[in-house]
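All protein chains of the complex are present and in place, except for one that has been dropped.
Here the chain labels run A, B and C in written order, and each chain numbers its own residues starting at 1.
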Amino acid sequence: MNGDQIFNSINNIQIIIKNHKEEIEKLDQEIGDGDHIFNILRGLDEILNLKEELLDKPVNHIFKQLGMKIMTTVGGSSGALFATLLIGMSKKYSSDLSDLNNLSEMFFEGVQSMKKRGKADVGEKTMLDVLIPVSNNLIELQNETDFEKVANNINNVAKDGMLSTKDIIATKGRASFLGERAKGHIDPGARSSQLAIEAICNQFINK
Amino acid sequence: MNGDQIFNSINNIQIIIKNHKEEIEKLDQEIGDGDHIFNILRGLDEILNLKEELLDKPVNHIFKQLGMKIMTTVGGSSGALFATLLIGMSKKYSSDLSDLNNLSEMFFEGVQSMKKRGKADVGEKTMLDVLIPVSNNLIELQNETDFEKVANNINNVAKDGMLSTKDIIATKGRASFLGERAKGHIDPGARSSQLAIEAICNQFINK
Amino acid sequence: MKKFVNEVENILTESLTGFGKAHSDIIDVRLSPDFVFRKNKSQNDKVALISGGGSGHEPLHGGFVGYGMLDAACPGQVFSAPTPDQMEAAANEVHKNKGILFIVKNYSGDIMNFEMGADMIEHENQTIIVNDDVAVEDSTFTTGRRGVAGTMIVEKTVGSLAETGALLEDCKIFGDHVNKMTASMGVAFTSCTVPAAGKPTFELSNDEMEFGVGIHGEPGRRREKIKSANQLTDEILETILEDLKPDNNQEVLLHVNGFGGTPLMELYLLFECGQKLLEKKNIKVSRSLVGNYTTSLEMAGGSFTVTKLDADIAKHWDSAVHTPALRWKM
Partner (left out) sequence: MKKFVNEVENILTESLTGFGKAHSDIIDVRLSPDFVFRKNKSQNDKVALISGGGSGHEPLHGGFVGYGMLDAACPGQVFSAPTPDQMEAAANEVHKNKGILFIVKNYSGDIMNFEMGADMIEHENQTIIVNDDVAVEDSTFTTGRRGVAGTMIVEKTVGSLAETGALLEDCKIFGDHVNKMTASMGVAFTSCTVPAAGKPTFELSNDEMEFGVGIHGEPGRRREKIKSANQLTDEILETILEDLKPDNNQEVLLHVNGFGGTPLMELYLLFECGQKLLEKKNIKVSRSLVGNYTTSLEMAGGSFTVTKLDADIAKHWDSAVHTPALRWKM
């Protein structure tokens, strides 16, 4: 893992999010307050601005700085949560491990921090319905050598998690204020998280 | 002239104004503030409520009371002006004169008061472009015995006056704030005044 | 039409009654004829200030009744001048043996009805006609300019002078002076909806604005494509400054007034644009007021008002005031 790869992934995430801008915007307008897409886009812009500065820095330093940037520029629930994810991830990097091992450990740690920060778990109609299953799945697959298989797996888990939010009555986040009325709507944070994961997975899938 | 005839005329005026509600509303929205039709309708409602109380009263008393009612319930330019007209008219009634003579004298006096109140004259894109020519014409015709002829005459003078406001650049009233932009629009007060006159004239025209 | 309303005919009465109750510590409301007046009359004799006009511009004028400003206000129907009996009743209620000063915005309807009201009272009285709107060309042949957001600045400053026990004559002279030192101009993005009409007074397409609009949604100088806040500020303040011809280093009061439907966030942004432009021209904004003070129901848009300050105007602007909508130092 290195700066180039990290920023390459962020680039791909930005592309996929921009391609789904209207859809994400609409999701948060329906069951939230409509700012989610702008929070995400602002965050991506801000961290891509750090590319030159961070490209050659150690991986844990990069994650920490990305997290700090998101923390200080995004705001909202997603700002706090994604900052927590990245800062959590930065703590677990070890130069002795393979990329997939590193990613699994780091991601697991990051998602654990998010759960604490959001006081939430699977089944509450949030981005954690995508991120928790993905982090569990990654741990299971951390010694797999076929990256395309891992990517396909993760991709599907993320999609399932995202779709599962559709029929949940939210208990966390803004959608929770809606009760029954939020049913039938996909959670915006789940959708943007799933898309980010899809962007990364696509890097490993030979289409 | 008696109370019955007066209230009958007011009734007819109300009918014709209601039939042109949308048109008058639009005229004041275009070059004014849109309240003219509501001022007029409120005034007509209020004075028709006085019917029972005033029916048998002397003509000058009736006009005075109608004027007072309009003065205290209508507001806006048209409230002040029509109140001034009626109160002015009330001062000139004489039981020695014929109806047409009375009407001519009373109306002339009323319009003179309006000119003073509004500090306005013909050619300023106001209701006076209808009322001044009408009052002059009435004076000329005050000894005519063919009422239908008088009515037809007056009717035409009122219409010409009303139409003339279309191409005047206003110097009085709200439309004056518009300068060139008011050109091409008929003055709302001129239209409502002309319609009122038409309603009365129609009583004497055998159609 | 979507409004908080029961029967449209009762909107004014119910609203005025609520207004009276919400501010029962300082004002009272009398109905039929309608007027708002100060509850705790000043101990000392003073010139009584009475203003009024069509409703729909709230907090103007009822919101400015109280210590240091108006003694009474006469609200007409929405956008229709009040009737003379309202002025008569208000005058009889609040006069204090030093005469009555009417403050009237320059519209035919207001002028005529206030004149008729003045004819009906026995107290000595004078009238200040406010005509601060530079959107409309002034000319000796026409009705002249409209009275808009500058009116409350006249009411505040003359109200303060009247509180000192000044003579009617002096209040009138000072009010005319403040009016001459004041100029305003505004722009609308959307129409307002008069309750009785139930639909918008005018239509603007999605990229149009009415430049130089009146506070009743009357047309202004021109209808044109919307522009950036900086461009609008430039055009409006240029026109205002042409009229006011301020000296170098002139101190001014800069008032950004919202027409009702524009968020505070934008009004403060507009203030920032205005302040920066005036600074560049060596004009010192030493007093400021930002908010919805002279509204046009729910119309989106706003206006700039600039008042050139001298020591007297500044002093009377700064002095204590206690009304429903403007309150400081007490």
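Criterion: contacts are C-beta pairs under 8 Å (C-beta built on N, C-alpha and C of every residue); 3 or more make two chains touch, one makes a residue touch a chain.
This is a predicted model, so every value here is computed, not measured.
Q: Could you tell me which of the visible chains the hidden chain touches?
A: Taking every chain of the complex into account, the missing one touches A, C.
Q: Please pick, from C:118, C:270 or C:309, the residue that touches the omitted chain in the full complex.
A: Looking across C:118, C:270 or C:309, the contact with the absent chain belongs to C:270.
Q: Looking at A:71, A:122 or A:205, which residue reaches the missing chain?
A: For the chain that is not drawn, the touching residue is A:71.
Q: Contacts of chain A with the missing chain: which residues?
A: Looking at chain A, the ones touching the missing chain are residues 25, 29-35, 38-39, 42, 71-81, 83-84, 117-118, 170-174, 176-179, 181.
Q: List every residue of chain C that touches the chain not included in the displayed model.
A: 2-6, 11-12, 14-19, 21-23, 55-56, 58-59, 63, 189-190, 206-207, 209, 226, 228-230, 232, 256, 260-273, 275, 285, 288-290, 292, 295, 297-298, 300, 302, 327-330
By definition in this document, only the chains that are shown with their structure count from here on.
Q: Chain contact graph: line, ring, star, complete or other?
A: Looks like something else, not a line, ring, star or complete graph.
Q: Report the inter-centroid distance (CA atoms only) between chain A and chain B in whole Å.
A: The mean C-alpha positions of chain A and chain B differ by 74 Å.
Q: List the centre-to-centre spacing of chain B and chain C in whole Å, with centres computed as mean CA coordinates.
A: Each chain reduced to its C-alpha mean, chain B and chain C end up 32 Å apart.
Q: Counting only Cα atoms for the centres, state how far chain A is from chain C in Å.
A: Chain centres of chain A and chain C, defined by C-alpha means, are spaced 54 Å apart.
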